[in-house]
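Excluded from the complex is one protein chain; the other protein chains are retained at their positions.
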Amino acid sequence: MNAAIATPTTTWYLLLAAVLFAIGVVGVLVRRNPLIMFMCIELMLNAVNLSFVALARALGDIGGQTTVFFVMVVAAAEVVVGLGIMVSILRKRPTATADDLAELKG
Amino acid sequence: MELFVFICAGIMIIGGAVGVVARSHPVHCALSLVATLFGVAVLFVAMEAHFLAAVQVIVYAGAIVVLFLFVIMLLGIDRAESIRIDPIKVQRPLAGIVGVGLVGLIGGAILQSRDAIKARGDGLAVANADNPVHDSNIKQLANDLFSNHVFAFELTSVLLVIAVVGTVTLARRPSKRGASDQSEEVAEKVAK
Amino acid sequence: MLAEFVAPKIDWMALSPLLVLLGGGLVLIVVGSLTTTWPKRAYSTYTVAVAVGALVMALVQWHRISDDGPKFLINDALSFDAFSMFGTITILIAIILTALITDDFLRREGMDGPEIYALYLMAAIGGLVMVMSNDLIVLFLGIETLSIALYVLAASHRRRIESQESGIKYFVLGSFSSAFFLYGVALIYGGTGSTNFNKILAAFDNVPAERKDTLVLVGVGLLMVGLFFKVAAAPFHFWTPDVYEGAPTPVTAFLASAGKVAGFAAMLRVLVVALPTWRDDWRPVIWIVAVITLCVGAILAVVQTNVKRMLAYSSISHAGFILIGVEAAGHVNGSTGKGMPSSMLYLLLYTVLVCGTFGVVTLVGRTGDNATYLDSFRGLSKQKPLLAVAMTVFLLAQAGVPFTSGFVAKFGVIRAAADSHSYAIAIIAMLSSVISAFLYLRILISVWMIDPTAEDDKAEAIRVPLSSGVAIGAAMLFTLAVGIYPQWLITASEKVTQLAGR
Amino acid sequence: MIDSAWLIPALPLAGFLTILVLGRKLGEPKAGFLATAAVAGSFVVAAGVFLDLMSKNGEDRNHIIKLFEWVPVGSFHIDMSFKVDPLSITMILFVTGIGALIHLYAIGYMHGDPKFSKFFLYMNLFVLSMLILVMGENLLVTFLGWEGVGTCSYLLVSFWHTSESNASAGKKAFVTNRVGDFGMMIAMFFAFQYVGSLSYDSINGSAHAGGSLPQTAATAMVAMLFVGCCGKSAQLPLYVWLPDAMAGPTPVSALIHAATMVTSGVFLLTRLAPLLAYASPWIMTLIAVIGLATALFAATIAVAQNDIKKVLAYSTVSQLGYMFLAIGSGAYVAAIFHMITHAFFKALLFLGSGSVIHGMHDEQDMRKMGALRKVMPITAGTFIVGWLAIAGVPPFSGFWSKDEILLFAFDKSPILWAVGLFTALLTAYYMTRQVILVFYGKARWNDQAEEHGAHGDIKPHESPVLMWLPLVVLAGLAAVGGVINLPFNHSTEKLMTWLEPVLGHGSERVLASGTEDIKWILAGIATLGAVVGIGFAIAVYSKHKVKVVEPEIMANGWNYDKALSGFMGGPGRDAFEGVAWFDANVIDGAVNGSGKSVQGFAGILRKAQSGFLRTYAAMIGIGVVLLLAWFFYRGVSQ
Partner (left out) sequence: MNGLSTSLAAQVAATEPLPAGGRFPILTMLILVPAAGAILVAILTKRRPEFVKLAAVLSSVLTGALGLWMLASFKTGQAGFQLESKHEWIQAWGISWHVGVDGISLFLVVLTGVLFPLSILGADPHHDEKPYLAWLLLLEAGVMGSFLSLDLFLFFICFEIVLVPMYFLIGGWGYDKRIYAATKFFLYTMFGSAFMLVGIIATVLIAKNNVGHITFYLIELADKGGFAGSTGRWLFFSFAIAFAVKVPLFPLHTWLPDAHTQSPTAGSVVLAGVLLKLGAYGLLRFGVYLFPSAAYSTRAIFLTVAVIGIIYGAIAAAMQKDLKRLVAYSSIAHLGFIVLGAFAFTEQSVTGSVLQMVNHAVSTGALFLLVGMIYERRHTRVISELKGIQKVAPIFAGVFMLVMLSSIGVPGLNGFIGEFLVLVGSFATARWWTVVAASGVILAALYLLWAYQRVFHGEPDEANKTFPELKIKEALVLLPFAAAILFVGIYPKPMLDRIQPSVNELLVHVEAKTNGDFTRVVTPHQDATSDEGSDGQQGSETATTEVKAP
C-alpha cells in the first residue's frame, strides 16, 4: 500500500462530511417521527463539525475548531428546547408522527 | 494508519447515519446515532482535535443521545415506525434527488476547490510563519476562544439562558385563571 | 510555549443597548422566578422600560456614530455603525410594541408571567447580534439565539394545539435550515480561511476579479438558504403561514417584525459587506427569489380565510419587496447604492405596521386566540370604530397606499430598483402588490362592508385594553405621520450606507 | 331697421322664456296669444328689415350682425353672427309669416289640451331655432338652428308621448336626422380644414379655382352637406321619419314638417350655391337624380294612403324632391320659389286636414270621411284652393313654381323632365283622390257610428274662427303666391332679381336657347298632365269608372320602412347585442378570468402547502439543490 495514497487528505474528510450531511437531509425528508427527524439534523450538524475540523487542519487555523465548539453548544441548546417542545406536544398525543401535525396548512 | 482509522471511522459514521435514517425503531436510531457520533469523535482525534473529540463524546454521545433516549422512554413512543412505504408518495424520490444532488454538488465543489483549499492553507501558514503556534490543542483553542471569539463565547451564555427559560416556559402548566380551559377541545381534536 | 494572550478591548458604551437588554432580561428572569406573580401590567411595563432604555442608548450611539464614525468591536466580531444601530432601533421598536400587545393577551389567555417577556428580551439580543455581527459565527449564534427563543415563543400557548404544532414545525425546519447555513459557513471558511467578514472580504482582494471559488460559491448558496429561510423568502417560506397562524398572535407580530428585521439585516450584511466579490453570482439568485416570493406571497394570500394566515402570506410578499432592495444593493460594489437604505427603511416601517396589524388581530382573536378568521372581523367597524380605523390604516399601508408609511417604503425600494435599472422586477413587484391588495381589501370588506350576523353579535365582545390601545394608536400615528412627512426617516436611513471599515 | 334685425330671433326667444317661466300661470289661451304675438312681432320686424333692404342697392344688401364671439379657439373663430341678406330675409318672412298664422291656428286646434302652454313653448322655440338656421352667418350657427329645429321637431312629434307610436316617431325623426347631421358635421370639418372658417362668405369666397379649397374637397363638402339635407329634408334614403312624424299635432306637421324645417336643406344648398357650382358636376346630377327619385317614389306611395295626413306627408316628401331636382339642375331660384309656394299650399292643406281631423273628432282615416264640404264649407273651400295649387293648375302658385323646375330639369336632361312630369301627374291624381274622399262622395262617418252604436257618435262640424282664419289667408297666398316670380320677363321674375346677389356667380338663370324657346310648350304639357291626373282620379274615385288601384306594396311605402326597421330590429339589434355580449363575456370575462386564474393558480400552489412538515423540508431541499446548482454552475463556468 502506497503511503502517499494511503494518507486521507482533507478532501476525503470533506467528502465524507458531505455524504453524512446528505444522509441527514434525506433522513429529515423521509422519517415521520419528529424525534428521529431531529436526530437527522444532529447528523447534519456533525457533518458540518467534521468539515470544520478538517478545514481547520488544512488551513492550520484553530478558528475552525473553535467554531465546532460553538456548534456543539448550539446543538445542545437546540436539543433542550426542541425536545421540550416535542415533549409538550407528544405528551398529549404520543402516537403523533410529523405527518399528523397538519392542522395548519394551505 | 490514518487511512485505516479513516475507513473504520467512516464506516462507523456512514453506517450509523444510515441506521438513523433506516431503522424503524426509535431506540435503534438513537443507538445508531451514537455510532456516528463516536465515529466523528474518532476522526476528530485523527485530526488532532482532542478537546473537541472529548467534548463530542461527552456532550453528544453522553448527554444529547441520552436525552433523546430519555424522551423516547418518557413519552413511551418507543414503538417501531413502519417505514416500508411513505404515505406521501413523492417524498422518497424527492429525498433521493435532494440527497444525490447535495452530495454531487457539494462534493463537486469540494473536488473543484481542493487545490484552492490547499493554497489557502499554505497562504495562511506563510502568514503565520513568523508567529508559529505550537501550543497544545486545548491551549490554542482557549486562546482563540477568548480573544477572537470572546463575544461569541459570551453569546453562548445567552443562548443557554434562553434554552433554560424556554424549557421552563414550555414546562409551566397553564394557570387556570382567565380563559376557560380548552383542554376538552384539544382532546376532541386529538380524538379526531 | 504559550502564545501571548491578548484580551480584546471592549467598548462597553457601544454595546450598551445589548447590555441593557441582557441585564434587564436576567433581572426579569431572576426576580420574576423568585417572586410571586407581579401586579397587572408590571411585566410588560418592565419590559417596555428595559426596551426603551436600550432604545435610548441606541439613539445615543446613533449620534455617536454620526460624530465619531463607525468602527469594529471586540476583535472585529461586531461592527458598530449606522446600519447596525438602525437595525437595533428597529428591533427595539418591535419589542416595545410587541410587549404592549402581549400584556393583555397573556392575561386574557391565562398565561401571564415573566417568561415570555424574558424570551422577548433575550431574542432581541439575538436579533441585535445579527444586525451587528461582523463574523459568520457570531451571526450564526445570533440567529440561533433569536430562533430558539422564537421556537419556544411560537409553542408557548399551551392550550392551542396549533401553537404547539407551529412550534414543532418552526423548530424542525429552523434547525434544518440552520444546518445548511452552518454548512455554508464551513465551506466559506474553507474557501477563505476565516469566518470574519473583514477577512472574507480581504481573502480575494489580491485575486483577479474573474477568479472565483466553487467552494465559496456553494458556501454562499448554503448561507443564503439559511437567510432566505429566516426572512421567509420563497421557496423557503413554507413554515411561515403555518407558524404565523399557529403562534400566539403577539408572537406572530414579533416573528414578523423583529425576526424579519434581523434576518434581512444579516442578509444585507453578509451579502453586501462580506460577499460583494460574488455579487454577480448572488444577485440573480436574489432576483429570481424575489420574484417567486412576491408572486407566491401575493397569489396564495388570495385564497385564505384566516387573517393571520393572510398576513403571513402578505409578510412573504413584503419580504419579496425587501429583496428588491437587496437586489439593488447587489448592483454596486459596497454599500453606496440605494438598496441598503431602502431595505432598512422598509424594514423599520414594516415593523411598525405589522405590529399594529397583529395588535388588532390579537384583540379580535378574542379569548382562545382563535377568532382570527375573516368572519371574525365582521362588524368590527360597528363595535370598535377606532380599532377598525386603525386596522384600515395598517392594511392600506401594507397595500402601499400613499400618505402611509407603506407607500414610502415601497417607493424607496422601487426607486432603488429603478436606480439600478431593474425595471422588470420593479414592475413585477408593483403588479404583485395589486394582487396582494386584494387580500387587504378582503379584510377591509369584512371590517366595514359586511353586516354582522346574529351569530356574530353573540360572540364575545372585543375589548381594547390600554396597553394594546397605546401600541396600536402609536403605530397608527407613526404610519400616517411617516406617510405624510417621511423626510427625516429617509435621511436617517440613508446613513446606513456608512458601514464600519469602508 | 336692419340694425334691429336681432329682434327677429329675440322676440320668439322672449316668448319662449316667458312661457317657460310663466307658462302654467298664463294658461290657455293667453300663452298661445303671447306666442303668436312673438312670432307675428318677428314678422313685422322682418318686414321692416325687408323694406330697408329693398331700399338699398343690390350689392349693399349683405349685412352681418355680430352678437358675440361664440367659439374662438386660436385661429378658429366662430361668431354668433346673423346674416341679413335677400335670401335670409326671404326665408325669415315666410317662416315668421306662416309661423304666425299657424300659431294662431294652433290656439284653436290645441284648445283643451292639458299641455297647451307647453305646446306654444316648443313652437316658439322652434321658430327661434328656424330663424337662427336661416339667419346664421356661418355653418355652425346654421347648425345650431338646424339641430334646434330637429330637437323641437322631436319634442313636438312626441308631444303626446303617452302613446308609444308617437314617442317612437319622435325618436325616429331625431335619430334619422342625426345621420344627416353626421354629414353636415363632416362638411364643416372640411370647411375648417381648407377654408379655416365656417362663414358662408369665406366658403363661397374660396370656392373658385386657385382658392384654398380644392375641388375635390368642395365636392366632398357638397356631398356631405347633401347627406345632411337628405336627413333634414327627408330625401331618399333618409325620408323614413317624415311620414311617421305626422304623429305630432297637425299645426306641427304644417309648420315644421311641411312649410319650414324640412325645406332647410334646400335653403342650405342655395346658400352655398357658389360652392355647388364649383364642385364637380356629377354631384349636381346626383342631387337632381335623388331629388327626382324621391319625388316619384313618394308620389307613388301617396297614391295608396288612407290616412289624411299620410297622404300629405308623402306629398311633402315628393315636393321636397322637386326642390332638390331644382337645386341639382342649378335652378336655385326655382327651388326657393317652389319652397315658398309649397309652404303656402302645403301649410294650407295640413291646416285644412287638421281642421277636418278636429271636426271629425280626431279621426284621420279618409275612408271614414266623405262629403264634408257640406258641414265644413270654409275648410273645404280653402282645401280645394290648396289642391289646385299643388296639382299645378294655372294660375295657382304651384303651377308657376313647378313649371319653373320642370323647365330647368328639361334643360338639364329631358329624361329628368319626363319623370318630373309623370310625378306631377301622380301628384294631381292623389291630391284629387284625397279631395274626393274627404269632401265629396258619400258621408261615411255615419257608417261607423252605426257599427259602433251610440259609442262612436261623430258629428263633424266646422272649426272655430281662429282656425279657419289662417286657412283663408293661406288660401289667398296659395292662390296668388306665384306672382313673386312670373316667368314672363325679367321684371316679373322678382324673386330672381332679388336673390341674384346672394347666389353669386354661376347661378344666373342660364338656359339653353332651345329650352327658352319651348318653355310655354312645356308649361302647356305640364298643365295637361295635371288635368289628366285630376281627370283620372275623378274617374276612379268619383265616377267609379275605373277600378281602384291601391296596391298593398304602395300603401306600405314599397316596404322600405318595414325592411329598415326589420333590419334595425333584427340583424342590427343582434349585432348590438353581440357587442354587449362581447363586452360582458370577452372583455370583462378576461378581467374576471385573470382574477379567477390567480385563484386557480393559488389553488394549485397551496397544494404544496400541505401542512406536512416533511413536504416543507423537501421543498427547502429542492430549493437548496437548485440554488447550489446555480452557484456550482457559476463556479465551474468561470
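First chain written, first letter: the chains are A, B, C and D, and each begins at residue 1.
Here is the rule we go by: a residue touches a chain if its C-beta (ideal position, glycine included) is under 8 Å from a C-beta of that chain, and two chains touch if they have at least 3 such contacts.
Because the structure is a prediction, the values reported are computed rather than measured.
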> Shown chains touched by the missing chain?
Replying inline: C, D
> Any idea which of C:10, C:26, C:332 or C:401 touches the chain not displayed?
Replying inline: C:401
>> Can you say which of D:124, D:153 or D:204 touches the chain missing from this structure?
In response: D:204
> Which of these, D:101, D:195, D:234 or D:292, touches the one chain of the complex that we don't see?
Replying inline: D:195
> Pick from D:50, D:119, D:143 or D:383: which residue touches the chain that isn't shown?
Replying inline: D:143
> Residues of subunit C in contact with the chain that isn't shown?
Replying inline: 396, 399, 401-403, 407, 410-411, 414-415, 418-419, 423, 426-427, 430-431, 433-434, 437-438, 441, 444-445, 448-450, 485-487, 490-491, 494
> What residues on subunit D make contact with the chain left out of this view?
Replying inline: 2-3, 6, 10, 59-60, 62-77, 80, 115, 118, 140, 143-144, 146-148, 151, 154-155, 158, 161-164, 166-168, 170-171, 174-175, 178-179, 181-182, 185-186, 188-190, 192-197, 199, 201-202, 204-206, 212, 504, 575-577, 579-580, 583, 587-588, 590-591, 595
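What we mean here is this: only the chains that are shown with their structure count from here on.
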> A-B or B-D: which has the larger count of contacting C-beta pairs?
Replying inline: A-B
> Once you find the CA centre of subunit A and the CA centre of subunit C, what distance in Å lies between them?
Replying inline: 27
>> If a residue has to touch 2 or more other chains to count, which residues of subunit B qualify?
In response: 88, 91, 94-95, 98, 102, 105-106, 108-110, 112-113, 117, 120-121, 124, 133, 140, 143, 148-149, 152, 156, 159, 162-163, 166-167, 170, 186, 189-190
> Hey, what residues on subunit D touch two or more of the other chains?
Replying inline: 606, 609-615, 617-618, 621-622, 624, 628, 632, 635-636
> Tell me, which parts of subunit D touch subunit C in their complex?
Replying inline: 595, 598-599, 601-603, 605-606, 608-609, 611, 613, 615-617, 619-620, 622-624, 627-628, 630-632, 634-636, 638
> Within the complex, which stretch of subunit A touches subunit B?
Replying inline: 1, 6-16, 18-27, 29-33, 35-36, 38-40, 42-43, 46, 49-50, 53-63, 65-66, 68-70, 72-77, 79-81, 83-88, 90-95, 97, 99, 103
> Contact residues on subunit A for subunit C in the complex?
Replying inline: 14, 21, 24-25, 28, 34, 37-38, 41, 44-45, 47-48, 51-52, 55, 58-59, 61, 63-64, 66-67, 70-71, 74, 77-78, 81-82, 84-86, 88-89, 92, 98, 101, 103-106
